[in-house]
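Down below is the structure, laid out as structure tokens.
Note that one protein chain is taken out, while the other chains of the complex remain in position.
Labels run A and B following the written order; every chain starts at residue 1.
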Amino acid sequence: MLAVEDVTGLRGGRVLFRKLSFTVGAGAALALEGANGTGKTSLLRMLAGFLAPAAGTIRFGAVSEPEERGRRVGWLGHHDAVKPQMTVAETLFFFARLHGVADDIPGDVRAALDAVGLARLADLPGQYLSAGQKKRVALARLKLTGRPLWLMDEPLASLDTAGKTLASGLIAAHCAGGGVAVIATHEPLGLDCARLVLS
Amino acid sequence: MLRYANPTRFLQLSSALVPWLGAASAALFAIGLYLGFRVPPDYQQGETVRVMFIHVPAAWTAMMGYGLMAAASLVGLVWRHPLADTAARAAAPLGALFTALGLVTGSLWGRPMWGAWWVWDGRLTSFLLLEFLYLGYIALWNAIEDEARAARVCAILALVGAVNLPIIEFSVDWWTTLHQGESILRKGGPLISSVYLWPLFTMALAYTFLFFTLWLLRIETEILRRRARNALLAEGP
Partner (left out) sequence: MSAILFRDVRLAARAGGSAMLALAFFAAVATLVPLGVGADLRLLAKIAPGVLWVAAVLAALLALDRLFQADFEDGSLDVVALAPPSLEATAFAKIAAHWLTTGLPLTLLSPLLAVMFGLETSGALFVSLLIGTPAVSAIGAIGAGLTLSIRRGGLILPLIVLPLLAPAVIFGAGAAQEVAGALPLLAAFSLVACVLSPFATAAAVRLNLGS
């Protein structure tokens, strides 16, 4: 469960949000909405532990220390972490090995690729992928590394309709499995979730 | 000390101190230069030995400047003291200037002896590297847009530089013992007779006071500039 208490965020001396408090229970998702520049990305980075809030506390479960918290985060930022010179499979293998997630890495990678519909493109280097396909690779990574707290910054951007449905499905499955998701988004997620609007 | 973390209090303290420091510096320069000219010329170097009184204290001050910059950086990094960040930033150009002064006067001092405008003497070479450390710091600060992040990043650079400085000095020293080269700029300077010590120390004090005067002035200016900017932004469209 994610608990945010009285968190204040600054950027360049400007106050983005003040004394923000909310909780997201296990199995729940939160949509972060607001115009550009309202601090959605900054808040996500605070939740991930990259950035320290100017005030307030953030806890995930019993953990409040930022680096410890970060180990429980599945991060999907603006960029998809797909290297142009590495194939889709190599990318996922790398992340799987890095996160030390599985005994059966090839099997899990295959399953993740199937889940995002990229099994066909497994051996294609990243430079040939479209933006939407790269986003799917990132989604596969999230599924693969199996972290409890998913923090996603505009996950639906650059996805086509099928892709959007896929993404929503993955998030729903993640939550159904007891995970937590906080998603900054401009568009409707197609999920039953709470909303927080930053202004 | 922590009381003066508050910018307003700092400005009060600073504006009280600066005139005294400035006056003391001017007085010490006057005395030091007078003593420097009164001292008999060196049997070997003749009149040019007097350049020592401008060169050596400049060198000491340049080193002190880096130490102060590193200390301020540490305080800023560990205790998140905003004034410390400003102090570190303010010290850098001053240190760079004093180092440049040391380099130029070192060159002038050496020219009559060596017949060349520049030699790869241990002292001068270390100095050149110190100048690059300063310039790198200033360049890095200017290249990072976010002020707060620039301060933190440069703090790390200053500390890494501070740790490396003794190593750099040692290696350059070692290097000069390898390669031949006459050095009148050895540590502590040429065989200094006690006659020279008085003007040297006076000038050293003069330089130190000058550094602190300029440093405090720069910090004041930065605080006031920031205030003016914030006031402007607060007014709104």
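Simple rule for what comes next: contacts are C-beta pairs under 8 Å (C-beta built on N, C-alpha and C of every residue); 3 or more make two chains touch, one makes a residue touch a chain.
What you see is a predicted model, and the numbers here were worked out from it, not measured in a lab.
Asks: Touching the hidden chain in the complete assembly: which of B:17, B:160 or B:195 does that?
Replies: B:160
Asks: Just one of B:9, B:38 or B:149 touches the chain that is missing; which is it?
Replies: B:149
Asks: Considering the whole complex, not just the chains shown, which residues of chain A touch the missing one?
Replies: The missing chain touches chain A at positions 45, 48-52, 67, 70-71, 73, 75, 77-83, 85-86, 94-95, 97-100, 141.
Asks: Where does chain B touch the missing chain, residue by residue?
Replies: Touch with the absent chain occurs at residues 129-130, 132-133, 135-137, 139-140, 143-144, 146, 149, 152-153, 156-157, 159-161, 163-164, 167-168, 170-172, 174-175, 178.
Please note the rule applied: only the chains that are shown with their structure count from here on.
Asks: Could you put a whole-Å number on the gap between the CA centroids of chain A and chain B?
Replies: 49
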